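Remarks on the structure that follows.
A single protein chain has been removed from this complex, and every other one stays in its place.
And then subunit A:
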């Protein structure tokens, strides 16, 4: 039984994995509410926090990604040198590179 379910997990479509995760989180929260460990007035606390933190995570990752965006201006210069070198060589070998 165990092996069957883990085999299913491997071929499970990705959307189902994400849904399973959401269901697990919901079940956990509903469990807490049912057991009255969390007062019912705080019912929307977890879903709200979940969505807000997901949004923050997204913005943060995009922000950090932008700030650390690796740029390589020197590579454009190196490439230009390579192009000049290649054109020189190819021209001597009779390849028609006399155009832009």
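We adopt the following convention: a residue touches a chain if its C-beta (ideal position, glycine included) is under 8 Å from a C-beta of that chain, and two chains touch if they have at least 3 such contacts; residues count from 1.
Criterion: contacts and distances are computed from a predicted model.
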| item | value |
| --- | --- |
| UniProt protein name of the chain not shown, from "Ribosomal RNA-processing protein 43", "Dolichol-phosphate mannosyltransferase subunit 1", "Cell division cycle protein 20 like protein" or "Vacuolar protein sorting-associated protein 35C" | "Dolichol-phosphate mannosyltransferase subunit 1" |
| Selected residue (touches chain absent from view) among A:31, A:47 or A:65 | A:65 |
| Missing-partner contacts on subunit A, residue numbers | 13-15, 18, 57-58, 61-62, 65-66, 69-73, 75-76, 79-80, 82-83, 86-87, 89-90, 93-97, 99-100 |
